[in-house]
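Heads up, one of the protein chains got dropped from this complex, but the rest are sitting where they should.
Here is subunit A:
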Amino acid sequence: ATVDGDGKTGNWVNRLPIPGLGAENVFRLISSATGSPIGQFISSPVTFLHSVDPRIKLVWLLTLVVLPARANLVVRLGLVLCTALLSILVLPRQVWIDQLARVSLLSGILFITLGLGSDGAPPMLQSRTPPSSITSLPNLPMSLSGYSYMLLKLGPLQFTRKGLSVGSTAACLTFIIFQSASICLATTTPEQLALALRWFLFPLTYIGVPVSEIILTLLLSLRFINLVFDEVRSVSLGIVSRRVNWQQLTVLETLDIFASFIRRIFKNIFRHAEQISQAMIVRGFRGESSSHKIYFFSGSSNKFADFASVLCLIGVISTALLSEYFLV
């Protein structure tokens, strides 16, 4: 590592000269990527959402997937606003700024592309309303109430009511799903989520579904995914630090390095998996999820927080249902 003038260790990877070739940049990007996956549990500060029962949180998540797809535009926007406000209230400042910026950007791109693209190339012939040049009939009169299908025209692109509907649905759905999942993951430990999932899946054990195995696999996956991130980062860092002269390499040789990169990652991941399975055996796991108890210490669930959460859930669902009658 390099040492700055003030004695701090700098990120030396970013200081290596860039030859300006794609492969180098790709590996550099991977190696400098964060080792922590998005949406990890934040243990402090403890908020009221930390004390809500994880089962209620899962119901909330399901509701927030279904509602924006079916609800009115106003309700969708309301849900987006509420989710954003909740993020600001619950998450630490740096986290919510980073998350809201990313999700807003993604949703914005979706809204613009789908809004302009859904009716961007209108067909010459409409099956139900053929143009007057074909039928030799006068044009249909414009709506007396000022209704216009086309909302905005930007050169060859047009923003129609269909575009607005498709774009807003996709953008709102994306924003709400990503952000509500982030809030849930930030305030719930993986074990609490697994516990809640096990509670919902438990009835399936009567028809032979291996619920214990599913839950153990989920927990191991949640642990293993971090090792995969670390491994990918480490191997790409190893390639960057070797100062490969990419400009001298042919396309096939570059592809060969990429292939060896992927091969190395898989080899290391399988080695990790082998070692972890050995550790599990040493720690008493004998291969049967049903006979090895997994302990979940779900944090103390606050009854008031649970009640308030359920009440809000009923309120949101009722508003969405009523909006279908009053805001059409």
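Throughout what follows, a residue touches a chain if its C-beta (ideal position, glycine included) is under 8 Å from a C-beta of that chain, and two chains touch if they have at least 3 such contacts; residues count from 1.
To be clear about the criterion, contacts and distances are computed from a predicted model.
> Can you match the unshown chain of the complex to its UniProt protein name from these: "HBS1-like protein isoform X1", "Exosome complex component CSL4 C-terminal domain-containing protein", "Vacuolar protein sorting 55 superfamily protein" or "ABC transporter I family member 10"?
The record for the missing subunit names the protein "ABC transporter I family member 10".
> For the chain left off this view, which of A:Cys82, A:Leu237 or A:Ile276 is in contact with it?
A:Ile276
> Just to verify: which one of A:Ser43, A:Thr135 or A:Ser148 makes contact with the chain not shown?
A:Ser43
> Using the document's definition of touch, tell me which of A:Arg70, A:Arg223, A:Arg263 or A:Lys303 contacts the absent chain.
Residue touching the chain left out of view: A:Arg223.
> Residues on subunit A that touch the omitted chain in the whole complex?
35-37, 40-41, 43, 189-191, 219-220, 222-223, 226-227, 230, 272, 275-276, 278-286, 291-297, 299
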